[in-house]
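A short write-up of the structure that comes next.
Note that one protein chain of the assembly has been removed; the remaining protein chains are unaltered in position.
As written, the chains take the letters A, B and C, and residue 1 is the first residue of each chain.
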Amino acid sequence: MEHNILVGGAAGQGMDTVATILEKTLKRSGFYVFSNKDYMSRVRGGHNFTQIRFSTTPIYSHSSKLDVIIALDSQTIQLHENRLVSGGKIICDEKVSPSTDNIIALPLAKIAADIGNPRVINTVATGALLKLFGIPMLQAERLLSSEFSGAVLDANIQALHKGYDTVNTIYELDSPGNDDNIFINGNQAIALGAIAAGCRYYCGYPMTPSTSLMTYMAQKSNQMGIVVEQVEDEIAAINMALGASYAGVRAMTGSSGGGFALMVEGVSLAGITETPIVIAEIQRPGPATGFPTRTEQSDLRFIIHAGHGEFPKMVIAVRNPEDAFYQTARAFNIAEKYQIPVILVSDQYLADYAQTIKPFDFSRISIDRYLDDGGSIVEKEKYKRYKLTDSGISPRLIPGSVKGQVIYVDSDEHDEYGHITESAEIRANMVNKRLKKEELLRQELIEPELLGKDNPEILIVSWGSLHGPLKETIGKLVNEGISIGALVFGDIWPFPTKRLTALASKAKLIVDLEQNATAQLDGLIRQEALISCDKKLLKYDGRIWSPEEIYDRLKGDVLNV
Amino acid sequence: MEHNILVGGAAGQGMDTVATILEKTLKRSGFYVFSNKDYMSRVRGGHNFTQIRFSTTPIYSHSSKLDVIIALDSQTIQLHENRLVSGGKIICDEKVSPSTDNIIALPLAKIAADIGNPRVINTVATGALLKLFGIPMLQAERLLSSEFSGAVLDANIQALHKGYDTVNTIYELDSPGNDDNIFINGNQAIALGAIAAGCRYYCGYPMTPSTSLMTYMAQKSNQMGIVVEQVEDEIAAINMALGASYAGVRAMTGSSGGGFALMVEGVSLAGITETPIVIAEIQRPGPATGFPTRTEQSDLRFIIHAGHGEFPKMVIAVRNPEDAFYQTARAFNIAEKYQIPVILVSDQYLADYAQTIKPFDFSRISIDRYLDDGGSIVEKEKYKRYKLTDSGISPRLIPGSVKGQVIYVDSDEHDEYGHITESAEIRANMVNKRLKKEELLRQELIEPELLGKDNPEILIVSWGSLHGPLKETIGKLVNEGISIGALVFGDIWPFPTKRLTALASKAKLIVDLEQNATAQLDGLIRQEALISCDKKLLKYDGRIWSPEEIYDRLKGDVLNV
Amino acid sequence: MFETYETAWCPGCGNFAILAALKDALTQLNLDPSEVVISSGIGQAAKTPHYINVNTFNGLHGRAVPPATAIKLSNKNLTVIAESGDGDTYGEGGNHFIHGIRRNVNIAHFIHDNQIYGLTKGQASPTTEKGQRTSLQFNGVIAEPVRPLFLALTMGAGFVARGFAGDREQLTELMKAAINYNGYAMIDILQPCVSFNKVNTFQWYKERVYRLPDDYDATDFSNALKTAMEWGDRIPTGIIYNVPRDTYIEQVDFLKDGPALVDRTLDPMDAKQLLEDFV
Partner (left out) sequence: MFETYETAWCPGCGNFAILAALKDALTQLNLDPSEVVISSGIGQAAKTPHYINVNTFNGLHGRAVPPATAIKLSNKNLTVIAESGDGDTYGEGGNHFIHGIRRNVNIAHFIHDNQIYGLTKGQASPTTEKGQRTSLQFNGVIAEPVRPLFLALTMGAGFVARGFAGDREQLTELMKAAINYNGYAMIDILQPCVSFNKVNTFQWYKERVYRLPDDYDATDFSNALKTAMEWGDRIPTGIIYNVPRDTYIEQVDFLKDGPALVDRTLDPMDAKQLLEDFV
């Protein structure tokens, strides 16, 4: 059993309230819920919508099919009507449209007016929707109570009930399980991962779609003791974060492509000073300002090669909220183990979609600082911040931690002590030292996840947030008996090639599927594995691939069915 | 006939004066001259040197062998003595070292003191050197006259003569040809190319080794009517240059890796607004501040993938001063033809080395603006800055040029008029439009230059400033009967694959030779041509590959002789 | 003549009045749309040029001033305006703001100061009052606010003014004066943001702003400093400082004399003479 609801309207019409109550009600009723957002770069007007999908079995993505549309304006009907399944329903105010076969026009505004508070119109609609699905009002009432109080709460409760009474139940739902899940979006999961990993310094500059990550950190600032600072620009952000990290505090910054572009000199600084840092790059379509509120995976190569000069870095594409949580926590450990920048790559789709998943297991997180307490210093020696070692990793001390020892980090090429050098020999040694760390890092790369068949004839390669849509699609195709699998990369730089090489040698067809126009993963695969994809499916209109679209394109273009 | 001279000393000892007089004297005497610099990131002290090579036949690079060293301090002797050929001589002051077999210790300081101006000590040494080679003083006298006047000039002329008298001629030189060449370094050649191409707006922020490019532009500002503005930071530099270009003036900015890092958001802005711009990236070893005055080719992949989002750009690696001049002029035409950013990549070695070459042929330069005068606008229509055309190139108008028409350029995704859009369809069309331009651009790529044998068994691949050292080495190896050739890339993004693919299929061994640690060209070749190099010769200690080193490594590691 | 697209601002936003004043000013100055260029950053304020029919360089967040400067130097015949928000100008673009003033290129700079980040939904801007709670500063803003007029004076601006979106008449006059001023001219415009700034509302400003009296001496620097610092119960609007200053173009002979840079003919052969430097 699965249903899809779309709530649409202009920005500022209160769509988010309807959506939040529906999502949480469904979730707390024990359903699996998946909710994603499509919004414009404006505060009022235009057209925004939220899609809520729920089911009695786990779900991994949105769907382009719709059972019910809640249309807060007529535009919503025009734009989405064609996606209604047969028998699907549209709930709207009687003024928006008259009732027809699939339109249930209700006196929403009138009811709200009668209650004496026109703003509860959305709650009326919520009530109607719940009734349509036969979902009890209890959870919704609780949610309203925690949001409102006094007369406003009363009006909302009334609105909910009156809305409930306007329609009859038409969907029969399977009974859901117990609610022991959490409902969380990609940015929140990154934030939670960071906090669990001991990140206590977050600085950034607002930029859609990364802002909610900083906002969540700020909300927890007092409670968890995290410095969260909005800085003057993204250059300050990365330089501050590096300062905090140097001082010994786990630090992070985040932005979207344009803000990250301003950080790349700082990424290079992290490289030569060997200062650990975690950076979240929440992609949106570029170039430049581009499509601020929409989604794309078009910064991959830019991120991988970000920063002048040569130094090891790690790039991890997070694939879903669960992955985001654990990978973020891992990122902090890797950053400190190898003393490198680690960049987490996400995108607007994943940043803003929320999903019911198992609660995170905090006991799986360990905080491994790899700090030296001075034990590495041979008696009376001066501390060498850049001591040449077999691994390339030098013992890392924190300023002030060992009496009498000082720590020099330097953006110039430097000797073992961290002092400026002009020596050709030291230079070569230091380059080798830094690059050696990458060799070690390669050994702990996590190979991409394979969805679907074990040794598929048709091998899809993809990365990041397309994990969800692909998981849905591949599952369906495998059920149809097609020998298909999708390799979805998480760790993406250094690039893990083992699993890919093994599968590619057996596959008959390799298809690259990405949310960009230049097939960036394909280029990376060519470069790192000398494998060329046979076909590319690319989407770059700012709207995420849906499972249905992928299915149709695979069926149409690839399987030629 | 060929000789090599090294002038070395501490910064501030006046080494540059000696070198300049020697270079120009040799050049004006009709020799081919090649001079390169090795200096530290400080203003006084330390150790700097200039190597001057001259010959009666064309030369393309420095050499690691030395015939004569002028040592302004004892460190110079210690550091470079081992590079003297047998019978080579060191000229120094008697206080620096006593005379030995190869040391000619002269009373340089004493002579200068006797003349009454201790600062002419270097001119004394210059005189001695000229005599050693039996070169008349006439040119040197002229150069001094144009530099100094009055008592200072007199002292210098005296110093020259007295120095001349201190030694006997020991080298017999072949008689050179006529002096109809110019003597110019890489940065000057770029500047001259830009000025010839009509660049009338240059803004930048000082950064070694790019500064001399801006300095030359500033020197010509009044004479040629060029706005040259030192800005507050590199972000201002690129945004200003884009403003000037939008307004219709050919504009340029330049920096080294760290400064360029701050420009990448602006590169992306050029991409989406389709504003032509030329950027010079004069590389130095990174990461971060790195090795400010030294050389490396380690920003290639960073530059190619610079900027978030996807848009066409062109990257041209300049290979020598002559190439730098013509490619720079071409860059302006390509930037305006395709309305894209074009990035010229050079490095400290080429920036600072000067070479005698044929005077540039200004009649070969044409200024092709590809501007529309309003003719493209169908009657009474409003101008569409981003008109969708078959080629992807829209007619480009300049603000104020057509009465009644306004020009919107926009960093947001936009419609044909340049206005913000949220449409998926328009977005996809605009991405396609921009990327189409790259297809056209690919058709006019210049394939890499092949040095040496036509269909070599051993194929070296390399790029940029290694052209000179390779030209010397390959010539020598071919003369030894080895079937070897080197493909040196100039146009490097989009990547021209034709010649490479053809030669690679016939070669027995492909060797990547670069001035970096991660074999960046090799990666690019894998990605773009699916060809993997068999061997990599990499140098990354901040010192340029010399022809002798390349020769030895090829003989040793590759040819196993 | 200057009409164009439908706006994407919230109903009641102060930007509407600023846009209207801008159109009035350009109309009253008898400018042709093709002679005017607006360079803007990114934000709600920076969308302004999309709603008015003039040449537009809608660049990056924080970067309205560098292109404006270059456009004017490239074509001195154009009327060049920079349009940006408070975050745009004093936050991300702070360095260009202060150095742009130092250059004194003849541009007018209109800063829509709603004391908040509008487009990104309500974070503090550099002009948000200390202590104010926002959608990100849950404990209230910690840093002292920037005082834009004071800062502009410190950096040596020759024309410094404050306008208010609620006084369209005065604002139009200020804009005309700024455009006509020979040099860099800035107007910090108080602009209510109805969606995210619930402190500095229309009403809040209304209660505090007063027009500088007619006999106010805008040529006295120390007086201007004092007036620029006035903020709180009473907030002055009008031209706070207005003195002549040498502009950039006036100091560069080849720019001052002759046609605009963009109108000069280019010939590669002109550069041939430079070969003499290399013989």
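Structural remarks
Operating definition for what follows: contacts are C-beta pairs under 8 Å (C-beta built on N, C-alpha and C of every residue); 3 or more make two chains touch, one makes a residue touch a chain.
Keep in mind that this is a model prediction, so the values were computed, not measured.
Of A:192, A:331 or A:377, it is A:192 that touches the chain left out of the display.
Among A:131, A:200, A:396 or A:539, only A:200 touches the chain that is left out of the view. Checked against the hidden chain, the listed residues A:167, A:388 or A:420 yield one contact partner: A:420. Per the touch definition above, the residue from A:120, A:207 or A:236 contacting the chain not shown is A:236. Between the chain not shown and the residues C:17, C:60, C:98 or C:160, the one that touches is C:98. For subunit A, the list of residues touching the undisplayed chain reads 28, 179, 182-184, 188, 192, 195-198, 200-201, 203, 220-222, 224-225, 227, 229, 231-233, 235-237, 239-244, 246-251, 265-266, 269, 273, 329, 359-360, 362-363, 365-367, 398-400, 402-412, 418-420. Contact residues of subunit B toward the unshown chain are 12, 40-46, 205-208, 211, 214-215, 218-219, 221-222, 230, 232-233, 258, 288-289.
For subunit C, the list of residues touching the undisplayed chain reads 91, 94-95, 98-99, 102-104, 126, 139, 142-147, 150-151, 154-156, 225, 248, 251-252.
Throughout what follows, only the chains that are shown with their structure count from here on.
Greatest centre-to-centre distance from subunit C is found for B, with centres as Cα means. Between the Cα centres of subunit B and subunit C there is a gap of 40 Å. Centres computed as Cα averages put subunit A at a distance of 37 Å from subunit C.
Averaged Cα coordinates give subunit A a centre that lies 43 Å from the centre of subunit B. Subunit B has residues 235, 265, 269, 273, 410-412, 420 in contact with two or more other chains. The set of subunit C residues touching two or more other chains comprises 8, 42, 59-60.
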